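Taking it in order: structure first as structure tokens, then the write-up.
Right, chain A next:
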Amino acid sequence: MKDIIDRIKTKYTISEVVEQRKNLSFVTVSKEQAISIITFLRDIEGFKHLVLLTAADWIENDKFQLTYLLNNPTEKIDLGVRVFISRENASMESAHHLWEQVATYQRELKEMFGIDFPDSPGVDKPFILEGWEDIPPYRRDFDTKQYSEDTYFPRPGRESNDPAEYMKKKLYPNE
Partner candidate 1 sequence: MEFSIKNIGYALLTIFIVLNYGLILQGIIRKIGARVGRRYGIRWYQPYIDIIKNYAKRSTITHGVMFYIAPVFRLSGGIGLLLFMPVIFGSEIFSNFSFAGDLVLVLYFQFFGILGMALGAAESGHPYSAIGVSRGLSQVTSFELPLTLGVIAIAMQYQTLNITEIVAAQQGGFLNWTVITNPFAAAAMLIAFLGAMGRSPFDVVLAPQEIPIGPPTEFHSGLLGVLQLNRAIFPVAKLILFMNLLFGGATNWFELIVKTFFIYMWSVFVGVVYPRFRVDQSVRWFLTVPLIIGIIAIILIRF
Partner candidate 2 sequence: MVGPIYIIAIALGTAFFLGFFKKANRTFSFGLMLLAMAFMTFISAQWLYAFLTQNQETVQIFTAGFKPPFSISLQMGFHESIFLTIINVLGLFSAIYLFGHLRDKGVNMMMVFVVLFMGLNVVVMTRDLFNLFVFLEISTIAIIGLILLEKKEDAISSGFKYLIASGIISGLLLIGIIAVYYYSESLFINDIIASKLMYVKGGTIATFLILIALVLELKPFPANGWALDVYESAHPGVGAIVSSASATAGIFILFKLLPAFSDSAYYIIAVIGTLTFVGSNLLGIKQNKATRLLGYSSIGQIGLVMAVIGLTPYLGDKTMFIAFGLLLTHILAKAGLFWLAGIVKSKNIRDWAVIRRNPHLLVLMGTFVFALIGFPPFPSFFAKWELIMQLANSSGMVWLAFILLGSFIEGIYMFRWFGYAVKGENKDLPEFKIHWNKILPAILFAIGLYAFGYYSSTLTGIAGKFNYLPLLFIVFLYAIDFLPVYIKNTISIAGVGYYLYTIYPGLEEYRLVFGLIFLAGGMLTLLAGYAYKGKRQGFYPLTIMMFAGLLGLIEAKTTLEFFFAWELMTAGSYFLIIRGKKSMPHALSYILFSVGGAYLILAGFALAHIDQNTFSLDILSNVQYYAPVIFTLLAVGFMTKTASIGLHIWLPGAHAEAESDVSPMVSAILLKAGVFGLIILMLHMGFQSFGNVDIYYILAWIGAITAVMGNMMAAFQEDAKRLLAYSSIGFLGYTVFGLALMSHLGWLAAISLSVIHFMFKTLLFLAIGGVVWRVKTKEMYKMGGLIKKMPFTFISVLMGIIVISGVPPLTGFGGKWILYNAVLDKGWFFPAAAVFFAGIIAFLYCFRLIHTIFLGQLKDEHREVKEAPFWMLVPQYIILGVIMLFSALPNSLLKPIGEILLPYFPDGALEWQGQLAISAFGYWNGKLIMFIVVGIFVTVFAWLWYMNRNAQKVKQFNIGYSAERPSLPETTHFAYNFFAPYKKVLGFLVTPVISNFWDDVSEGIHAVADKIRRIYDGNAQNYALHIIMFVVVFYLIAFGGFYGI
Partner candidate 3 sequence: MKEDFKKRTVISPDGKPIEIDPVKDYFSDAKPKVYKPAHPVIEKFANWARANSLWVLGFGTGCGAIEMRPLMTPRFDAYRYGIQWRPTPRQSSVFVISGYLSVKTLKRVVRTYEQMQNPKFVIALGSCTINGGMYWDSYNTINRLDHYLPVDVYVAGCMPRPESLLTGFEELKKIIKEGRGEGANKYAENFDWYKANQKKIIKDWDMPDYNW
């Protein structure tokens, strides 16, 4: 694992390395170099399989974090490539030319986070939400509870309990 990261380092800049497990590491790279690094990993280092592409909203830093989780089936190791991109006009280079299925991930990210992937096939087509008009629901500034209350006719009288509290009260009422 280490030598792989070293080999990447000879060519590219890696800003942070996190070794999660023996066979799982994460590297943080710049937006510009990301696709190039992934291509290198796929073609040279044998990470033939894209496990997933996902995003996280770091609203505090005004960033989205994209994670490309790659798998090397022969070495049985995983490597996550993290990219931070700006929340404003979030956009990232498309990787669908490397794996066709990436287009689907990117479509989902476009819908749920509003991250654009120019030139990705069908990226603007609705994925799960048909005709969504609000801000993308996975952004942390979207208040899902509020939205649900405004939209879905909450039944009056519904009580929500914290399960732990509730069970504690029920099982040990005297404590």
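The candidates were selected such that all candidates are chains of the complex that A comes from, given by their letters.
Going forward, a residue touches a chain if its C-beta (ideal position, glycine included) is under 8 Å from a C-beta of that chain, and two chains touch if they have at least 3 such contacts; residues count from 1.
The model shown is predicted, which means the values in this text are computed figures rather than measured ones.
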For chain A, as assembled in this complex, the candidate in touch from 1, 2 or 3: 3
Residue numbers on chain A that touch candidate 3, as the complex places them: 126, 128-134, 137, 142, 144-145, 147-149, 151-155, 158, 160
